[in-house]
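One chain of protein is taken out of this complex; the other chains stay put.
We just call them A, B and C in the order they show up, numbering each chain from 1.
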């Protein structure tokens, strides 16, 4: 019963096989090979426009280099208070953007509240060097707590961004899962709603190590090759990332894998909804399920072999928990099986 | 005839297969899996002592994080004038060490001259904040130009380092190739000669993406987990690097591959030594061969399908070239075949 | 009626005269002159122990270099949510400490609540590279909103710091004002309560430009000369800062000036307490008075020549204001006259 994280899974067999297939022969290094260029084209196709694509090694790198790309001296990016960029990147976004900071914005269910965002931006008077200058807005899709921004919410935030000349970044570590939930196209969920920069994650959805930083407008990415190199994120054998993406996109595998993960999450949520020992913290919308249970129940689940993390309740939801209760996070992935969930369901029945 | 770089090769079949083999199942993330830990042990065995091992994504990262680990405010590292860290990392070592700089030191055949190093260190008077403070010495083994430091040269440099309380870093992007040339053990070539920190490269010798930063004394690596994370170099599915190293070390594959590459370089050097159209710039000692030829010959070789780079002569060797001549670099790898070299030999015969 | 800020005042005549007096002759540069060293000694006397003193150009520099001195990779400092370091330094503390960040801690009346601090520190599990590592705690004395930490509060915070091996920094931009309120010695308010590092401000209390970064334990300041130089804060004619401090301390002038400023603040508070048009937001304890008044009253005061800033209410006190009201900040200094306050008092009577 593996629900610790989608990054505990390995690589999907088709992706592993394709990497194997490309291990032969010679190819020019540093992202210039035929395969690298073909995958660039694939991204153009998927996003229905010419985009600038930069492979990097980790989701942290994609997010941090996005910050670096929009960086300004004294610059501040607005993100949800519990965003990964703020809480879980070990300071990388600030360090790799040479001093970029975050202004946390509150909002229920893991999503930025647009009124809070308005107020936060207004707090920075133009030219006030003491406060610093706004440099961007970042949203996470799906969010840290497994919820989803509706398309209208994204476009509302991006409209506010445009009013304030701020680029909009999307942390898409679980981009595919959100896409499946919304049933829309990658273009719909990004540039058609005004998203400028995307951290496109493949690792959590079945790759070994395949992350890309994507600029919807290549003109805004002029300096990114140098930003990537100075951050030590330019792979010499870049085609090993390209090979993963090739298989990832082939025949829509990526969507299939995300569909599976989301389906498993819904199935798991049903078990919890029907349980007497545990309840859902909120309705899951992607591949992460948050649940609340007495500490004793949680301990006994772990003793029975269920693997998951206890989780700090969101800042706004601290009173979700009764005194003896705790919150847990259960993550599904392409590798999650119905059998594991049934087994878990039996334990909490 | 692929001689452009050892990073144009792919992955050795055994390494690719092992990666494939580990694609299944679940494993804890961020370097904590059973496999990750087993490889840590393997490194201990290989180096005949307990070392601290940190997987990173690129050689640039290993070198830059070494700089960060020894970093001091106003800090200066001494390295050969043509070291990769100075000339070819896009500023990453300075950026990722938050301001570390390099003092170039001259020396023939790509190696630091110890007298020049002495003079350079002496140029920094203790407490002189204007000049900055020495923070380390870095050598490359094998060097940028395919030569080798003898063990005695390493220990002489390290003795000077100890006298000045400076840690000694070795850029081992081509560590295995140097090892084969010297016919010594990893321990001999590192800590037994006083090397403190090693960038251990696997990528150029048959891995897809396997680089490790190694501290001979784990006590000196206390902050490195945080340094690695803030530089976005901590892989979630870290075991995909571990899996490569597992196969790399199994049965001494890594030494076998480096032996092949070096043998191919020697074979290539013989062709050149016997050629009337081309001459060796200097005697190769690892897997890089530098040669000098009239520009016309070079152009005709390229037209015939030989792939390699023209190369800037070392600063001290600018007069190696006659007016119509140019220098080229030819790199061999685990994937180089005798057939390719024979073909090249025929062209220059 | 100048209540905009204590940094709108110029220099006290005695300080200006002493600077003038030292304009003659030659003295060795970069902090090595006889006068510089004499002032170092004066600081030792004032703090009743040997301290390490570093002159810098601005309060921002003192605070930021304190962050740099305690800096760790992935490091996080705990400070009050409305601390100057977080909100008003234009990102300098993070930039000059190469990536140090702040974890905001709430507390009423501008002071860190120790229970919140405990919780915040506990939020960083040892070795959790994703969250980062605690590197220090910073308090402001007097606070951003003109209140004071009692000695017992400082020692309680410092005890918590010691338990967690965290250095305690005090932002003393208005150090003298706090000292007068508490009626204690500099030693009492700092190292005797466990403060490790102090930003000692002279500028707001009658100097032109005299700020010092002080380490209670000089052993912890070994790298600070290099930190200061790489941040461009080492003055060549450093004695012009020393000359200001000489006059500042001579005959207890600094205490006299702070006493005057505090007295003026109390007098001003009395006017407001007795006013029907305006009320105190909270009881002032140093030289800053915060008051609440209808927007119309504020506009009319400004029209009558009173100079001050409107101020954002503290996060925890947003409901202090009725709908048509606003908050203002009134700052007194060595240069404030009773006459100005009487004039203001008349306007709000």
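Of note:
Criterion: a contact is a pair of C-beta atoms (placed from the backbone, for glycine too) under 8 Å apart; a residue touches a chain by one contact, two chains touch by 3 or more.
Please read these numbers as outputs of a predicted model, since none were measured by experiment.
The hidden chain makes contact, of the residues A:59, A:99, A:167 or A:202, with A:99. Note that of B:132, B:186 or B:284, the residue touching the chain absent from this view is B:132.
Taking the whole complex into account, chain C touches the unshown chain at residues 2, 4-5, 7-13, 15-17, 19-20, 22-29, 56-61, 64-65, 89-92, 95-96, 98, 203-204, 208-209, 226, 229-237, 239-240, 307, 335.
Of the residues in chain B, those that touch the hidden partner chain are 73-76, 87-91, 94-95, 98-99, 101, 123, 129-132, 312. Interface residues of chain A facing the missing partner chain: 30, 68, 72-75, 98-99, 127, 129-130, 132-133, 223, 225-230, 234.
The criterion applied here is as follows: only the chains that are shown with their structure count from here on.
At the interface between chain A and chain C, over half of the residue numbers involved are used by both copies, so each side presents largely the same positions. The centroid of the Cα atoms in chain B and the matching centroid in chain C are 50 Å apart.
Per-chain Cα centroids separate chain A from chain C by 41 Å.
Along chain B, residues 98, 226, 229-230, 234 each make contact with two or more other chains.
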